[in-house]
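Note that this complex is displayed minus one protein chain, with the remaining chains in position.
Chain lettering (A and B) follows the sequence in which the chains are written, and residue indices restart at 1 in each chain.
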Amino acid sequence: MTSLLFSSIGKKLIISLSGLFLLIFLALHLLLNLTALIGPDHYENVCSFMDTNPLVKVMVPVLALGFIIHILFASYFEFKNWAARPRAMSYAVPTTTKGVSWASKNMFVLGVIVIGFLLMHFCHFWAKMQLQGFLGREEANAYELVVNLFSKWYYCVIYIVWICAIYFHVLHGFWSAFQSIGLSNANWLPRLQLFAKIYAAVIFIGYVSIPVCFLLGWHK
Amino acid sequence: MKFTLKVWRQKNAKAKGRFETYKIDGISPDTSFLEMLDILNNNLIVEGKEPVAFDHDCREGICGMCSLYINGRAHGPDDEITTCQLHMRKFKDGDTITIEPWRSAAFPVVKDLVVNRNAFDQILQAGGFISVGGVVPDANTIPIPKKDADESMDAASCIGCGACVATCKNGSAMLFVAARVSSLAKLPQGRAEAARRAQAMVAKMDELGFGACSNTQACEAECPKGVTIAHIARLNREFLFAKLEN
Partner (left out) sequence: MTETKLQSKIPSGPLSEKWTRHKAEIKVVSPANKRKLDIIVVGTGLGGASAAASLGELGYNVKVFCISDSPRRAHSIAAQGGINAAKNYQNDNDSVYRLFYDTIKGGDFRAREANVYRLAEVSNAIIDKCVALGVPFAREYGGLLANRSFGGAQVSRTFYARGQTGQQLLLGAYSALNRQIAAGTVKSYNRREMLDLVIIDGKARGIIVRNLETGEIERYGAHAVVLATGGYGNTYFLSTNAMNSNASAIMQCYHKGAFFANPCFVQIHPTCIPVHGKQQSKLTLMSESLRNDGKIWVPKKLEDVEKLRKKQIKPSQIPEEDRDYYLERRYPAFGNLVPRDVASRAAKERCDAGYGVNETGLAVFLDFAEPIKRLGKKVIADRYGNLFQMYEKITDVNPYEEPMQIYPAIHYTMGGLWVDYNLMTTIPGLYAIGEANFSDHGGNRLGASALMQGLADGYYILPVTIGDYLSHEIQTPKIDVNHPAFKESEDRVRERVKKIFKIQGKQPVDVLHKKLGNIMWEYCGMARNEQGLKKAIGLIDELKKEFWTDVLVPGVNEDFNQELEKALRLADYLEVGRLIALDALTRNESCGGHFREEMQTEEGEAKRDDENYMYVSAWEYRENKEPELHKEPLNYETIKVSTRNYKT
């Protein structure tokens, strides 16, 4: 098993599986967020459901573990790759190869950006909501938090930048995960890449629609 | 045609390299890139300077000996081509051309533009073969669907030049390893050892300091023989199944 985990392909397997897991989380989270557009009551209902549902309680640490594994393995992976092509060995003329997507070359940087904003997100929401509940204190009103934050244009900009980083990360990560697990071939690769585009677009439009709606006052 | 050449010069593996600039004139557009370097070298020799060392052999795009990173691309500015098949008509008169060796931790420079690709041999020695000897069955005993044979041949087209490693931002040899594993995995003769082969070759690749694949697709874009990353997917599959069996 260790020989699998520490092989180059094994590391990718872990990154891919945890990545796919996080993709599912991303979609679920979006669904919950979108209820905010329907109205405060729905949103509050969903929030309290999430607070009380035992399955969610179980899944929170699993989710955290998913993040940690994804981040740790990706960092280790990137570190090994730097060693294979040290900075001293970079080309004088930057590579001009066609057909290489920008996202694919910058997954690590994108990941770091995502984590950075994620921490901020934690401070703004998670720390004031779930964490408080966990500590037995009274939680902040979720809907109010949302209205508050998204009424500030600069916060919306930051949020949209974050979602952009997620968009690019998913755009490559989605099909790349299937490729790394071996679930791809000449026929399926273009299809997977198309699905990746659709999925990333749905995630992007979905998440971005919330601050945009709040900013423009289109929510109920 | 007239060109300004910026060529990487490095005395040996340990020495520090640097670029030298040379001017060259009177090149016919029908001249191949390596013939242009031949002319440069003859000029340098007559001027009493040391000629540029570069690897080359068949000059028809099949031996995989020639390398060169030209203006930011492995094998220069054309698709599905080796440097020896590149002709000067692909450049504009007066262009500045930067020529670098393959750069990767697993391919140390021998001299100037020549690198050591011995790591590729080692990977193949780890398992890139079918262990048969002595007397074997008649060639037509096992029918092989044309599609499988063709796919095997697609992968077997790899010439082992190292452009995939050179162009990969991770210095990964996955396309090279995948080409061999996939070619043999598609044939019934190769199945008997498929699991062992995939594990042994990947272990050797990791050991020799190549990076891992992050699916940028740069390798297939620069592969002179058009080997695709679909073969990498097959390698991943072969490897993971083999590991799961253990």
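The working rule: a residue touches a chain if its C-beta (ideal position, glycine included) is under 8 Å from a C-beta of that chain, and two chains touch if they have at least 3 such contacts.
Owing to the predicted nature of the structure, the values given are computational and were not obtained by experimental measurement.
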Contact set (omitted chain vs shown chains) is B
Of the listed residues B:114, B:164 or B:242, which contacts the missing chain in the full complex? B:114
Tell me which residue among B:25, B:138 or B:245 touches the hidden chain in the full complex. B:138
Which of B:7, B:34 or B:97 touches the missing chain? It is B:34
For chain B, residues touching the missing partner are 12, 27-28, 30-32, 34-36, 38-39, 41-42, 45-46, 48-51, 53, 55-65, 78, 80-81, 85-87, 89, 110-111, 114, 116-118, 120-121, 124-140, 143-146, 149-150, 152-153, 156-157, 159-160, 183-184, 186-187, 189-190
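In this section, only the chains that are shown with their structure count from here on.
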Quick check: how many Å separate the C-alpha centres of chain A and chain B? 36
Could you please specify the touching residues of chain A with respect to chain B in the complex? 3-4, 7-13, 77, 80-81, 83-86, 89-101, 104-105, 107, 172, 175-176, 179-186, 189
The chain B residues in contact with chain A across the complex are 6, 8, 19, 69, 71-74, 77, 98, 100, 103-106, 167-172, 174, 202-203, 205-206, 209-218, 221-222, 228-230, 232-241, 243
